[in-house]
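The block underneath contains the structure these notes are about, expressed in structure tokens.
A single protein chain has been omitted from the complex, and every remaining protein chain is retained in its original position.
This part shows subunit A:
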Amino acid sequence: MPALTLAHVSKQFGHDTNQVTVLKDVNFEAEAGQVSLVIGPSGSGKSTFLTIAGGIQTPTAGEVHVQDQSLQQLEGKARDALRLNKIGFILQAYNLIPYLSVQDQFTLVDRVKPHGNLTAAQLANLLDQLGIANLTKQYPGELSGGQTQRVAIARALYQNPDIILADEPTAALDSDRVKVVGQLLHDLAKQHNKAIVVVTHDLRLQEFADKTYAIMDGRMTLA
């Protein structure tokens, strides 16, 4: 069973003459143990796809399933719980809380989700892999763009979700770091059996993907 399924999903905004269709009959599957790349230019519907896949928005038509759970059947608190337990977000901007140190970003997860997170040793290993092990006492405002992005990746992985949804995770990284992040996402998918979905316009990530979807004007095709 796919970890994440979107079947015939459409999303419209506005009414009547102002109506805009952002996603048109999108079909998508992400398997555990695979990296799925969704590539498209700005305005193509990538972000809307990501918010619907993550249960933040509901589609106008179609079905979204996380494993065997239909998102349409879940209400507010249940959706929050599902996001907290099953889905990790790596966001493009504002993805870290500015008044929490790097270590506190993880502590916050422990506070709201005491079980099922990475162990201290696993976290130390992850931070080491990302090259940010020495930054745990720093605040986001003291980090470079690349460091911030890597801490955000670690933050998303810390809650040990089955599915990771990443919004432009390499936007602020140089080519060397893109390779590190790409390899990390790939290893996570393979070694920890995670379903990783990356929306990006960074073609450098293609070499780490198992499947690549292209999205253009709301239509998604398997590349």
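We adopt the following convention: a residue touches a chain if its C-beta (ideal position, glycine included) is under 8 Å from a C-beta of that chain, and two chains touch if they have at least 3 such contacts; residues count from 1.
Heads up, the rule we're going with is that contacts and distances are computed from a predicted model.
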| item | value |
| --- | --- |
| From "Rhamnose ABC transporter membrane protein", "Putative hemin transport system permease protein HrtB", "Helix-turn-helix domain-containing protein" or "M56 family metallopeptidase", the hidden chain's UniProt protein name | "Putative hemin transport system permease protein HrtB" |
| Residue of A:7, A:32 or A:91 in touch with the missing chain, whole complex considered | A:91 |
| Touching residues (missing chain, whole complex) on subunit A | 42, 46-47, 50-51, 54, 56-57, 76-77, 80-85, 87-89, 91-100, 104, 107-108, 111-112, 139, 156, 167-168, 199 |
